[in-house]
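One protein chain omitted, others in place.
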Amino acid sequence: MKTKRNGFAYGILLVSCAVALFPFLWSAFAATHTNTQIYQIQWALRPGTRLLSNLKDLTASFPLGRNMFSSLFIALVYTLGILLIDSMAGFAFAKYEFKGKGFLFALCLMAMFIPTQVTLIPLFIEMTAFHMIDTYWSVILPGFASIFGVFLMRQNFMAFPGELMESARIDGAGDFRIFARIVIPTMKPALASLGILSFVNQWGNFMWPLITLNTKEKYTMPLVLSLMVQPGYVTNYGSVMAGAMLALLPVLVFFLLFQKNFIDGMLCGAVKG
Amino acid sequence: MWMGPPQPVCGGPFLDDRQSLTEVFMRRSIYHRSVPYLFLLPFIAFFFVFMAYPIVFSLMLCFGKYKSASFTFTGIGNFSFVLSDPLFFKALFNTFLMMVIQVPVQTALALILASLLNVKKLKGKGIMRMVVFMPVLLDAVSYSIVFGMFFNYENGIVNNVIRLLGGDGLQWLNLGWLAKTVLIIAITWRWTGYNTVIMLSGLQNIPEDLYEAASIDGAGRIRQFFAITVPGLKQVLIFAVILSVNGMLQLFTEPYLLTGGGPVNETLTIVQYLYKKGFKSFDFGVASAGSYILVLIIAALTFLQIKVTKEDKGR
Partner (left out) sequence: MIRAAQTLKAMIDAGIMMDFPDEWNDRITALNNGQICTLPYPAWYNIVMKDSVADQSGLWAYAPMPAFEGTSGNVSLGGSVAAISASTKYPKTAKAFVEFSLMNANQADILYGQSQFEAYKPYYDAECYKEVDAYFGVAIGETFARWVDSPKIDFGYYFTDVADALATAIGEIFINGTDPAQALSAANEAAQRAIDSY
């Protein structure tokens, strides 16, 4: 009975995995095909021979090195910043009582329900006033206002035993030291969680960079890819797929590195309210 | 949506430390009283500059016209424009229709997958869990392009397979309801894994003994599922559904890249409409007004969802 049930489970799971993986595999192989081959079933999962020339086309149209750097710089700086800022803020909300706490928290909660699109235009006007249009910071800085991370970290900090903090305090440790030396090291899963989600989100961020970035060299990878398929552009689909695969690489590496911690982190926080 | 202080999931029983901290707190010096503010400062600073201020500013924009860096007040003209624009209602209809189909499908799939991944003694669980999650990693632009190529009428792989099996290729991107289907398929592919992981974590918090007790009492697997699993996952399910509904209501990237708003605006979403008004026609007033109408809709729906599920809980 158990093996039959397990067999059933395996069946569905394997099909799901195949469905999940197929577009990835297809794209990887497509990066080696010509425009004609790319559409043919017989070439779907077979490697072609045009990888190098597709890559060449790709780099000929865009300063790919610069674009990868843009994406990496923006995503990394953003992730590091978010981890720092949101863990501190989450810690404050979780472990302290202070005047205005309820008010500030309610404010953040309400803001969470305002879709990002509402702030796009004022942000754009603001960035123009700050003369920050077309800079990496115009993409990174507004992202630090995101509330999701604060909630996630707060959730996780609330589970941290207060006695440890108290005993450290009695021993004379300052709050910042408690935070850095005692609390944070135990929060690795939560940090990994927030880190991966933030990195992936910012890497794939399309609408805001589309609006604020104007120089080709500063474009992030998603922008580059979207431009390559615009009308007026001679599209070599193989090279678009090569670009997509290149864009996927850093995210995949990041994810594989931290995925064990990531799942544990999702367990302890993302679940409730 | 303040449901009371959220209970942490992990860590087991522990002291309610807020009490003792408060006491400790009161004994401290002024320096210590400012500590939480210091921790909070960076976030609050960014929040006010890049979130609170723009929100207030956008509220102002709703009520006037913003041209060449100068603002003129026009009352509720923008709102009446949006609310009498057939295109807005079309976008509203499209968005809701897709949401109402996509969210249940995705949630059900995620629930099934999570349950299967939770089965004891399943070899390779970890890898399968990772693979199922992977679609989230592919950025929105890439996967929109790939799915666009899959569903291309002349040459796409989907139609090629259909033709191979003897059928006629379908006009995926040319017929309204087919274009919506393509979007639903693409979005489900992308987000089911993410929801699966969320539900999996919820599942792992349901105590094993409940199941054991139930099977001793003679309850079959299906009965166990509905009597134990679903109620135990209630919080998680609500969370996942609210996230998905919000995500679908704010859908922009996929229709923008895959269908361009679809054949004759059949896949035009609300946010696409707002984007057109704001960044194509540069009518910031109308775009802001439309955004707040969307906000009201989201708020109302979220409130409804919570109310309905709270009533379910009873007492």
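Annotations for the structure displayed:
Order of writing sets the chain letters: A and B. Residues in each chain are counted from 1.
One rule holds in what follows: a residue touches a chain if its C-beta (ideal position, glycine included) is under 8 Å from a C-beta of that chain, and two chains touch if they have at least 3 such contacts.
Just so it is clear, the structure is predicted and the values come from calculations on it, not from any experiment.
Shown as candidates are A:Thr36, A:Thr49, A:Ser167 or A:Asn214; the residue that touches the absent chain is A:Thr36. Of the options B:Pro135, B:Gly148 or B:Pro255, the residue whose C-beta touches the omitted chain is B:Gly148. In the full complex, the hidden chain is touched by chain B at residues 65, 68, 77-78, 81, 84-87, 148, 152-155, 172-174, 263-265, 276, 280-281, 283, 286.
Although one chain is not displayed, its contacts with chain A can still be listed: residues 35-36, 39, 229-235, 237.
Criterion: only the chains that are shown with their structure count from here on.
Averaged C-alpha coordinates give centres for chain A and chain B that are 15 Å from one another.
Against chain B, in their complex, chain A makes its touches with residues 5-6, 9-10, 12-14, 16-17, 19-21, 23-24, 26-27, 30, 38-41, 44, 84-86, 88-89, 91-93, 95-98, 101, 104, 106-109, 111, 113-123, 125-126, 141-142, 144-145, 147, 150, 155-156, 158-163, 165-166, 169, 175-176, 179, 200, 203-204, 206-207, 211, 221-223, 225-226, 229, 237, 240-241, 244, 247-248, 251-252, 255, 259, 263, 266-273. By the touch criterion given at the top, residues 1-3, 6-11, 14-15, 17-18, 20-22, 24-25, 32-33, 35-37, 39-40, 42-44, 46-47, 49-55, 57-58, 61, 66, 112-113, 116-117, 119, 121-122, 128-132, 134-143, 145-150, 152, 155-157, 160-161, 164, 189, 193, 197-198, 201-202, 204-205, 221, 235-236, 239, 246, 249-250, 252-253, 257, 271, 274-275, 278-279, 284, 287-288, 291-292, 294-295, 298-299, 302 of chain B touch chain A in their complex.
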